[in-house]
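Let me begin by presenting the structure, written as structure tokens, before commenting on it.
Of the protein chains in this complex, all but one are displayed in their positions.
Right, subunit A next:
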Amino acid sequence: MEYFLELFFGGLTRGSIYALIALGYTMVYGIIQLINFAHGEIYMIGAFVALIVAGVCTIYGLSGISILILAAIIAVIYASAYGYTLEKVAYRPLRGAPRLSPLISAIGMSIFLQNYVLLAQTPDFLPFPRLIPDFAFMEPVAHIIGSPELVILVTTMVTMILLTLLIKKTKVGKAMRATQQDMDMARLVGVNVDRIISLTFIIGSALAAIGGVLVASYIGQVNFYIGFLAGVKAFTAAVLGGIGSIPGAVLGGLVLGWAESFAAGYISSDYEDVFTFGLLVLILTLRPAGILGKARKQKV
């Protein structure tokens, strides 16, 4: 039972990070039907910015959780700026182009950002400080669920609640939903579609940056390549849950996290990825639009 719980929380932690990143993929896809392949790189940039902020903060004598919060805020601002610029530079000029063009542009930006960080920073692995302290009250269960896992779970949960509120309750959220349903109609009723698209990129990037900071302080290392691998997994999660669906991204992330954790724990970590992608194939065979995805009729 204890072993089951250990794997359960391990999978939950991993899955909630996947979910956080998957939200960015799914939101962007929902609005402009683009797979933003550079999204993983935003996650990586978030982690790097946090590393730099953490370094500076340590010099000024701040410590632990206060650095984490400050680093996360600055990483979110930076990553949002990157997301906004990315959309402006790489996708907006291609708005009317065939769907493959922005996709290629996205892959190009992904390669560009990776190599930019490689050149501007380093190709090596860098140590990321342990910003999440070990809380004393977690010590009895630390081997099942430690303080970092707790912080990750609480943060992702709060973030997702805020996102849901934003989309369901605010005017901006309503505009986003309208744009998702029908961009032309939304424009006709006075929604500034370009602004909403920019905002979607900003929100998605902010979520990715939060994910980046959390993972980096949990794992303790960053590298220019982490975004690619995390991005692939999160994209899988988004597809699994039904791309374009926000609850689907969260569910997809969690299912993926658990699948990996239990497959590695009960079967063999040799076949971790085999089970994950086997599950993806299975679900897509049964429900081609993903678990919560709605098969949309192509508008002609």
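As a convention for this text, a residue touches a chain if its C-beta (ideal position, glycine included) is under 8 Å from a C-beta of that chain, and two chains touch if they have at least 3 such contacts; residues count from 1.
The rule we apply is simple: contacts and distances are computed from a predicted model.
You can't see one chain of this complex, but its UniProt record names it "Branched-chain amino acid transport system substrate-binding protein", from the set "3-methyl-2-oxobutanoate dehydrogenase (2-methylpropanoyl-transferring)", "YeeE/YedE family protein", "Branched-chain amino acid transport system substrate-binding protein" or "Nitrogenase protein alpha chain". Note on the undisplayed chain: of the listed residues A:Thr13, A:Thr159 or A:Gln180, the one touching it is A:Thr13.
In the complete assembly, the contact with the undisplayed chain comes from A:Pro148, out of A:Gly30, A:Pro148 or A:Gly241. Contact between subunit A and the unshown chain involves residues 3, 6-7, 10-11, 13-14, 17, 124-127, 130, 142-143, 146, 148, 215, 218-221, 223, 225-226, 229-230, 233, 260-262, 264-265, 268-270, 272-273.
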